[in-house]
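Complex shown without one protein chain; remaining protein chains in place.
Showing chain A:
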Amino acid sequence: MSDRPHPFLIVVTALVYLFLMLPLVIVVGAALSDTTYLTFPPQGLSLRWFENIFEISAFRRTIITSLQIAFLGTMIALLIGIPAAYALNRFRIELPKWLGTLFVLPILVPEIVFGFALLKSFTVGTGAPIFLSLLIGHTLIVLPYVVRVISASLASFDFSVEEAAISLGSSPVKTFFTIVLPNIRAGVIAAFILAFITSLNDVSVSLFLTGPGISTLPIQILAHVEQFFDPTVASVSVLLMFLTVAVMAVVERTLGLTFLAK
């Protein structure tokens, strides 16, 4: 036994990373190409296709919409999901078993079916605005991730710690914020990132819920490739990648730091 990993393990790990990263390298390359068609390796270097994104108003609008939906949907899912996960874990013995299953249902049902069902029952049924339908749809598809991830965090939280705080004079609500929340911080951050990205990337539910005038970025990308074969989609993809990384960094910094500070 040695502390150093086996050479075979290093090779396999490197191959897996290569496999994961290669498509991204290709996309970045294609986005930087000076040609009017998608190609790799890039021929000539140019940022013109990045500029092109912002010249097409549909892209400008859908990027904003996607970010709004992802952010609002994730926040609402956290507002519902954190208390739900807390209750499910805190009162596990007292609550019926199926209640936990209820919160994972949206990922058990195929998303495309879910999107269609939502369209039929909600959008058509109530005539709700498209933005609202999208927001509700996205909230519902990310909620299971939030509940699961935060439940995992709470499963390793010892609730007698909470009781200790209450016995020392801290009210239950205050204890939730000063004792429980700081101890599941990592779970909350992970849930936020996972939910945000899931929402930002969603196609199948959005496909049914977008409508005249309002669309999301992935749907707009689909619409664009149907008509054009220029590198704009590659640059949008790169932009989406950077947006995702930026969101992760911001969440990690802000949530991480505010919770760490007493």
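Here is the rule we use: contacts are C-beta pairs under 8 Å (C-beta built on N, C-alpha and C of every residue); 3 or more make two chains touch, one makes a residue touch a chain; residues count from 1.
The definition used in the following text is that contacts and distances are computed from a predicted model.
Enquirer: One chain isn't displayed here; going by UniProt, is it "ABC transporter ATP-binding protein", "Succinate dehydrogenase/fumarate reductase iron-sulfur subunit", "2-oxoglutarate ferredoxin oxidoreductase subunit beta" or "Cysteine desulfurase"?
Expert: Matching "ABC transporter ATP-binding protein", "Succinate dehydrogenase/fumarate reductase iron-sulfur subunit", "2-oxoglutarate ferredoxin oxidoreductase subunit beta" or "Cysteine desulfurase" to the record, the invisible chain is "ABC transporter ATP-binding protein".
Enquirer: Any idea which of A:Ile179, A:Ile214 or A:Leu239 touches the chain not displayed?
Expert: Reading the full complex, the residue touching the unseen chain is A:Ile179.
Enquirer: Thinking of the whole complex, not just what is shown, which of A:Leu38, A:Ala165 or A:Ala190 touches the missing chain?
Expert: Once the missing chain is taken into account, the touching residue is A:Ala165.
Enquirer: Please give every residue of chain A in contact with the chain that is not shown.
Expert: Answer for chain A: residues 158, 160-161, 163-172, 175, 179, 182-183, 262 touch the chain left out.
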